[in-house]
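Input: one structure, supplied below.
Excluded from the complex is one protein chain; the other protein chains are retained at their positions.
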Amino acid sequence: MIVSMEVGATEQQIKHVLSVVASYGYQSRVEPGEQRTVICVVGVGSAEKLSRAFQAVEVCDGVDHVVSITCSYKRVSREFKPSDSVVTVNGSVSIGGGQFAVIAGPCSVEGRGMLLQIAEAVKRDGANMLRGGAFKPRTSPYAFEGLGEEGLRLLAEAYGETGLPAVTEVMNPDDVALVCRHAHVLQIGCRNMQNNPLLDEVGRVKTPVLLKRHFAATIEEWLLAAERILKGGNPNVILCERGIRTCTEVTRFTLDVGAIVAAKQLSHLPIIADPSHPAGDRKYVPALARAAVAAGADGLIVEVHDNPERAKSDGKQSLTLSGFTRMMEQLQPEIALWKERYLLAHRTLALAG
Amino acid sequence: MIVSMEVGATEQQIKHVLSVVASYGYQSRVEPGEQRTVICVVGVGSAEKLSRAFQAVEVCDGVDHVVSITCSYKRVSREFKPSDSVVTVNGSVSIGGGQFAVIAGPCSVEGRGMLLQIAEAVKRDGANMLRGGAFKPRTSPYAFEGLGEEGLRLLAEAYGETGLPAVTEVMNPDDVALVCRHAHVLQIGCRNMQNNPLLDEVGRVKTPVLLKRHFAATIEEWLLAAERILKGGNPNVILCERGIRTCTEVTRFTLDVGAIVAAKQLSHLPIIADPSHPAGDRKYVPALARAAVAAGADGLIVEVHDNPERAKSDGKQSLTLSGFTRMMEQLQPEIALWKERYLLAHRTLALAG
Amino acid sequence: MIVSMEVGATEQQIKHVLSVVASYGYQSRVEPGEQRTVICVVGVGSAEKLSRAFQAVEVCDGVDHVVSITCSYKRVSREFKPSDSVVTVNGSVSIGGGQFAVIAGPCSVEGRGMLLQIAEAVKRDGANMLRGGAFKPRTSPYAFEGLGEEGLRLLAEAYGETGLPAVTEVMNPDDVALVCRHAHVLQIGCRNMQNNPLLDEVGRVKTPVLLKRHFAATIEEWLLAAERILKGGNPNVILCERGIRTCTEVTRFTLDVGAIVAAKQLSHLPIIADPSHPAGDRKYVPALARAAVAAGADGLIVEVHDNPERAKSDGKQSLTLSGFTRMMEQLQPEIALWKERYLLAHRTLALAG
Partner (left out) sequence: MIVSMEVGATEQQIKHVLSVVASYGYQSRVEPGEQRTVICVVGVGSAEKLSRAFQAVEVCDGVDHVVSITCSYKRVSREFKPSDSVVTVNGSVSIGGGQFAVIAGPCSVEGRGMLLQIAEAVKRDGANMLRGGAFKPRTSPYAFEGLGEEGLRLLAEAYGETGLPAVTEVMNPDDVALVCRHAHVLQIGCRNMQNNPLLDEVGRVKTPVLLKRHFAATIEEWLLAAERILKGGNPNVILCERGIRTCTEVTRFTLDVGAIVAAKQLSHLPIIADPSHPAGDRKYVPALARAAVAAGADGLIVEVHDNPERAKSDGKQSLTLSGFTRMMEQLQPEIALWKERYLLAHRTLALAG
C-alpha cells in the first residue's frame, strides 16, 4: 500500500498515518519527495485486514490518495494458481484446459416441442451443452418472463433425450436448490453479477456457475464476484464476457475481446464468450463468435431458435437452425487454430517447467 | 410503432410484416419512401400485447429497425398521472409535493453508540430520516458486510429514541419481511436495480421503496424498474440518482443532474439525490448536494459518520458531524429557493387549470 | 513515482530498473513486500524529464505498473498558483474571482438582423458577452457550417452596437489571427480540445481562450490541454464544462457538475458551464443552468435564438428570447447565493491567511 500525502501535509498528519498503519500491524517507511511525502506500507496480513487498514488510512487528514499494491482478489488469480482451471459439467463436458465448449439453445424455453427440436439440431452441429432460460430477467415488467419450474423440467427432459447438460439462469437465491435439481450449470446473468446473496448461495453448492460480466463492470469487479463464489466454497466458476455498454450505437453492446485476453492472463478460470447479446442482430453473430475464439475464449454460448419470428425474447439476435449450422461449419478451422495455439502454449510451458 | 424496412426489401417481405401486424390486431399503413418503405402501425392494446407484436415484427426478414412510439412504461409516467406523487413514510415524513426530505446517517450501522450519536446529531441539523446499512453490498468478499438483523434492531431503537424513520438496504427477497418489521423505507441499491425477484418482492408490500439508479442504467431502464414495483402493487416508490460511471476519473461517479431534471418531467414519482457516492470524497459532497437541490431533487440522502477514520465502509466520502452541520446551514437558502420554485410552478399550474 | 514490480520479478530485473532510474538522475529505494517488490523513486526534475523517466521505467521487463505521484500538469494547478485566476475580456468583463459571467447568443451567426436583435435582448436581460458561431464544427458535411468571416464582421458590429464582447469558435490554426481581429474570446470547441496545432496557436496570442472539455475527456486531459495553452504563453484560459457522453439517453449529454467542483479545486482557472448542449432540449436548460451555478461555476454560456424554428443549428436546445428572460430572472437569487458563498470562502481564507 502506497500512501501519497497532500502537498503541504503537516508532520503531525504524517505521524498520525504512521500510527494508524502501525495499529494494524504493518510497517511503513516515509519517503519525502520534492512535492509531497509518500509512505510505503509493507507487511503480511489477510485480505480482510488489509482492506480495513486501507480504508482507515484513506480517510486520514492530509492523505491525498492510497494505491494498493496487492491484488484485491486472490483465489481466482493466476498468482494463486498458475495453471488453467478446468470446470467439468455433469462428469461429461469440460470447459478450459484445451477443451472448447459450445453452449447453444433458445433464449427462453418456450415449450417442449421447440426445445427438443433445437436441442437435437444444435447437438448435431456440435454443441455440447444446451442453454435455455426458465427464469428470464426482463427489463420491462410487461415482457415474457419464462416458464419457471416447467421450463426447468423441459430442460431436464431435453437432457434425457440428447445428453446435453443444461445451462440456465437463476435469479433468486431461493431457486438455487430447485435449479440444481434440474440443470447442470447455474447461469448468473449480467444484471445479477453483483447480487451478493445470489453469489453467496451458488457458492454453497458445487454445481458449476457461469458468471456473466455486467455490462458496465470493470474486470476487477467481475473477478471479485467470482472470488466471492470461490470463497463461498464452489471452485467451479466459468467466466462469460457478453458485451459492455459503450458509445457504439449499431450493435447492442460491445463485445470486449480485450477483456477475454486480459482476464485469461489475470485468472486461471475458464472464460467463454456470448456473441449474441453484443450483436443484437443475428447478422453480426458469426463474426463476433470468430473474434472471441481468436481472442482465446474457451467456448461460446449462443442463442438459437427454430423460429426467431415467434421467439418470446431476443428473436432478433437468435440464429436460425440453419444459421447455426453454417456458423459452426465456418468456426471449425478457427477452433482448430485455437487448439493448436493452446497446445503450443502448453508445450512451451511444459518444456520451460 | 414505426417499421422501417431495409433498402431493397421485397413486396413479399412487406406483405409478411403486414400480416404479422394484423395477427396482433393492429392496423398498419404502408408509406413508400424514396429509399425505403416505412410501415406505420396503429391501434389499441395492452403493453404486453404491444411488446410481443414489437418483437415479432422486429425479426421479420427485410425489417431494418422498429421504433416504438408509445412509452415502454405507463404507471410511473406523467402521462398516466400528471400531478406529483407524494410518498409518506411512517405517517410522518412526506417526500415529493413540495416537501424536501433529508436522509442522513452512516453508510453502515456499526454499533449502538455510533448510530444513536449520529442519529441525534443529524436530527438536530434538520434531517428527517436516518439512513444506515445493515446488509451491505460490498464489491470485495473480504470487506465488512454489515451487522444484519442486529443492525436492523439498532435502527429501530434509534427510531424509538429520535423519531427518525429508518431507511436501509435490502438485498435478498427473503429479507424483505424482516426489514419491513424494523425499518420504514426499503432501499434498493444501485447494483440491484434490475434484480427482478427483489423488485417483485418489494412490490408486494406497501412500505416505501427508495430505488437507486444503477450506475450504467438508462433513464428508461430505471423507470421500468420502478414500473415493476408499481405493477406489483406498491405505489410508494422514491427514485434516487446516485451517480453514473463515466470518463471522469477524479470523482467516484458522475452525479447526473440532467437525469433528475428529465425524470421529473417524465415521471410523477419523487426523486432524491445521493451526493456522497458520486463525490467519493467528502470535500465534494456539499457542492454536489447544492447542485442536486438546484436541479430540482425532492431530497437528499447523505452519508455522515462521527469518526470517518474508523468507518467500516465509505469513510472517505462520509461527512463528519460538523461537516454535516455546516452543509445543512449552507443548504437552507438553496432549499428555500427550491420551495419558492415549487410553489410558483404549482400556482402557475393551478391558475392555468 | 512508485514502481510496482510483477510477482516473481527477478533480482536482475529490479537492478535494471534501478539503473534506468539512476540514468535520469533520480534516486530510488527498494521496498520488498510480501507479494511483490515496490521501488520508490524520488528527486527533483522538470516535467519533461520526469515524463521520459516514467516511460523508460514503464517498459522495463518485470515492471507491473508505475504510478505517478506528482501531477502531470503544473501551470494550471492550484499547487502552482493557489488563488483564483481572473480572466479579463477586452478590458471590460471579468471571469473568475467572484465575477459571474453570462455569455448568450445564437448557436450560429445567421445574419445581421437576428444577431443584433438577440444581442440587444440578452444584454437587457443581463448577459455580459455575446456568443455566436461563424465557423461551425458540424458532424454532417451536409449541415450549415457558418458564415465564416462575414459572421465575424457581424459579431464585431454587434459589439459596436451593444458593447458586448464576442465569443466565437475557431477551428483552424490559420484563422486564429483573423478571429482575434474581430472577436474577444477564442472558443475551442469540445471536438478540438486535443487539436494540438490549434492549442499551440491560441497559446501564442493573449486573447482569452474558452476551452471546452471534450465529451469523453478525463479531467486530467482537459487540464493538460489548458496547460498546453499556458505553456505556449497565453495565461487567459477559461475552462468550460459542456456535458459528457454517457448511458443517459434522454438528455443529449450529461452535464458533469462534479467536474466543475473538482476542477475548481485542482486548478486556479475560472470555469463556466454550458447548459444548452447537455440539455439538447430547451426545456431542460434552466434547471441545468441552476445546477451549474450551485456547483460553483463562474459563469454560463447559453444558446438563445429569436426564432428557434428557423435556426440553422441547435434550434431545439436554444432558448427563445422570452425563455432567456425568464431563466435570467429565476437565476438571480441563485447567483446571489453564489456570490455570498464566494465572499464567505474568501473572507475565511483571508482570516486564515
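For clarity, chains are labelled A, B and C in written order, and residue numbers in each chain start from 1.
Just so it is clear, a residue touches a chain if its C-beta (ideal position, glycine included) is under 8 Å from a C-beta of that chain, and two chains touch if they have at least 3 such contacts.
In this text the structure is predicted, and so the values were computed from the model without any measurement.
Enquirer: Among A:Val30, A:Val67, A:Leu116 or A:Ala287, single out the residue that touches the unshown chain.
Expert: Considering all chains, including the one not shown, the answer is A:Ala287.
Enquirer: One chain is left out of this view; which of A:Glu6, A:Asp64, A:Glu120 or A:Glu220 touches it in the full complex?
Expert: A:Glu220
Enquirer: In the complete complex, which positions of chain A touch the hidden chain?
Expert: 216-220, 243-244, 246-251, 253-263, 265-266, 278-279, 283-284, 287-288, 290-296, 330, 333-334, 337, 341
Enquirer: Go through chain C and note every residue touching the omitted chain.
Expert: Missing-chain contacts on chain C: residues 20, 46-48, 51-52, 55-56, 58-60, 72-73, 137-145, 171-174, 191-192, 194-197, 214-216, 221, 224, 227-228, 231-232, 245, 308-313, 315-316, 318.
Enquirer: In the complete complex, the non-displayed chain touches which residues of chain B?
Expert: 2, 4, 7, 29, 31-36, 38, 40, 42-44, 67, 69-71, 79, 216, 245, 247
Operating definition for what follows: only the chains that are shown with their structure count from here on.
Enquirer: Averaging each chain's C-alpha atoms to get its centre, pick out the one most distant from chain B.
Expert: C
Enquirer: Answer with same or different: of all residue numbers used at the interface between chain B and chain C, are over half used by both copies?
Expert: same
Enquirer: State, to the nearest whole Å, the distance from the C-alpha centre of chain A to the C-alpha centre of chain B.
Expert: Whole-Å distance between the two chain centres: 27.
Enquirer: With centres defined as the mean C-alpha position, give me the chain A-chain C separation in Å.
Expert: 39
Enquirer: When the centre of a chain is set as the mean of its C-alpha atoms, what distance in Å lies between chain B and chain C?
Expert: That pair's centroid distance is 31 Å.
Enquirer: In chain A, which residues are in touch with two or more of the other chains?
Expert: In chain A, residues 216, 245 touch at least two other chains, as defined above.
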